Structures are given as structure tokens and as C-alpha cells.
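Below is one structure, written out as C-alpha cells; comments come after it.
One chain of protein is taken out of this complex; the other chains stay put.
Here is subunit A:
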Amino acid sequence: MLRATLAAAAVLFAIQGATAEENIVIGLSTPLSGSVAALGQHENWGASLAAKEINEAGGINGKQIQVEAQDNQCNPTQGITSVENLLEKNPIAVIGALCSSVTLAVMPVMERAERPLMVGVATSPIITEQAGVGGNQWTFRINPSDAGLAVALGKYLADKGSIKTIAFVGEDTDYGRGGHSAMAEALKGTGIEIVSADFYKQGTPDFTTVLTRIKTAKPDAVALYATGVDELGFIRQYRGMNIDSLLSGRVSLDELLPVIQAGALEDASSVYPYAVELDTPENKAFVEKFKATYGELPNNQSFQGYESIRVLADALKRSKELTPAALRNALKGTDMTSVTGGTIKFDDHNQAHNLALIMKVKDGVIVIETTSGT
């Protein structure tokens, strides 16, 4: 009996080993716990949905894509551990790491492992500076960097003409700090001045102090670079304190629908790489499928997770062989249409230039004001 059980176990193992061998493993390092866990969950959902679609359509040369997610807690140290764990599963590429600070930490790890890192959400301009020509040859980014987004936002705010002073509030990470430098750079010569810059620690529940200062200083607008629960907490308290300054920056309006419908963010504007409202057939299909599968509307993270897998699959199909090095070469030749309708084509810093969307809250709904290249 024992021998039979052992034999059965051995057979099972062999089968498992065989299927694992057949699949193309793509790693995903993203926060699945902590204050931005919900965003990581969405990135994972988006990636899994894309993998499912591709697999159902026959996979890559008959092989199935298998997404393996690991939690990085939006923490650089944990980020490296998560990537090391993923590398043990022999992934052909890794998607990650949602947070800019974590992405910057795992870039050298992926470079040493000689496997492509597909960045889809992190926006720090430093990632582009360090990638591609003269730097890390294994990092590719499909989403626009904060530099590109800030230029689009700066132009929009300057064209409006009503905003002269901006108070910057951002998280004390590469995202917030990088966003501040990008905004400062983009606003040069527009006549708009950043009058104050505050950086709070991620996970801060209370924003009374910075809001009190803004209420006293009365800037025309507040540029917010916050993520996850911090953003929600900030906006709730901002609304509670009846601050007249307009809200702008990188506000994920999609996450704030109840607040927007309540009429609390009227005239708030934001620059984002994605919006559910985007009117392309591909996006409508994506939104519908996503909602049917997960019961929630997709957000930027789910979109980027979805698009990351699409871009990788496109390159894998063109790749001469299924090795990380061949995949990297294939990625360099990417020229495909994004779900947003923009084009994904990497420059010599391996940075793609998808669209930047300027969104605005009008009468309790989000409208896309303009789209521009980045």
C-alpha cells in the first residue's frame, strides 16, 4: 500500500514537473499587503486576466502563460526578497514593482539575473534615467514617467490661466519626491509657482497639520502625489476642512467615485495614464471583461498589469526562442497599439510613450479633458 502511494505521489510529481516545464512563467512583484495592497491586488488581477485571454486564444506557440505573484509590501527590502523568490521559479520576465522605490531597488537584481523587468505602474523619472542606453538594459517601462505626466499637467494648468500658486503634497518616497521635481521642472516658465512642498510618511492617517497650513496659505491649487489609503484619507480630510484650493496632481479619480458623486471634488483635475472612461473599443472590452471577472471596475494598476502581459506576450510571439535574452531583443522591437489607443514603442531608454490623460470632475462625473503624448 505504502509503495503504491509513493508511486502515485512520484507520478503526480512528475506530471506537475512536466506542466511547470511547459508553462511560460512570468513573475509579478507587487504589494499584496500593507497600505497599497488594494493596488497590487488590481495589478495582479489585470495580469491574470490578460494571461487567461492569451491562454484561451492558444497561448504562446502552444505554451501557456503562468503568472506568479509575490508580495513586496511596497517596501524595497521586501521587494528584493520577493524578486529572489520569483527567480527561483525561473521566470522569463518579471513585472513590477508598482512602487517606485521598490522598482529602483529590484532593477539591479533583475539586471544581475539577466531577465527583463517590465515596469507598468511606478512613475519615478529616475527609472527611465537608469534604464536603457548606458544603464540597465533589462528594464522596460510601458507607462509614462512622472516627467511626461507632469509636462502634460503643467501645460493644462497653464492654459487654464486661473491657477498661479500650487501647494505640493506628496508621500515621502521616490514617487512623491520624484513627482515634485518633475512638477517643478514642468512648471518652469508657465507662470505657475509651487509655493510649498510637504512630504508625509506613507501610511500616515492624519493630515490635519499640512491641511491647516494649506488652509492658512490659500494656494490656488493643491498638487497631490499620494497612493492608496493615504490618498483616500487625505482627500477625505481635505474635504472635511472645506479648503477652497482646487485639487490637482496625480489624483486617482477612479478610486474616489463616492466622493466625486457626492460633489465634493468639483473641478478637481488629474493627470493619469489610464481612465475607465476611455472611449476605445479595446478599453470598453477590457472594462467589461474585468468587471465580469472580478466584480470591480479596473483602475490604472489593473490596466497596467493587463497591458504588461500583453506587451510581453507580443514580444514572446516575435521572440526567436523562449529565453530572457531573446525576449529582451524582441521587446526592443515592440510596436503595438495600447488599450488606450496610444502606441507602445520603447525609446533608447526603454521607455514607452503612451498617452497622458487629463481628467476633470464635472457635475459629479469624471470627464477626460484632453489626451496628449508623453
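Just so it is clear, a residue touches a chain if its C-beta (ideal position, glycine included) is under 8 Å from a C-beta of that chain, and two chains touch if they have at least 3 such contacts; residues count from 1.
We take it that contacts and distances are computed from a predicted model.
According to UniProt, the chain absent from the figure is "Amino acid ABC transporter", selected among "Aspartyl/glutamyl-tRNA(Asn/Gln) amidotransferase subunit C", "Peptide/nickel transport system permease protein", "Amino acid ABC transporter" or "Multicomponent Na+:H+ antiporter subunit E".
Screening A:T165, A:S181 or A:T204 against the full complex identifies A:T204 as the residue touching the chain left out. Of A:G134, A:G240, A:G333 or A:G364, it is A:G240 that touches the chain left out of the display.
Where subunit A meets the missing chain, the touching residues are 32-35, 37-38, 41, 172, 198-201, 203-206, 208-210, 212-213, 215-216, 228-230, 232-233, 236-237, 239-242, 258-259, 264.
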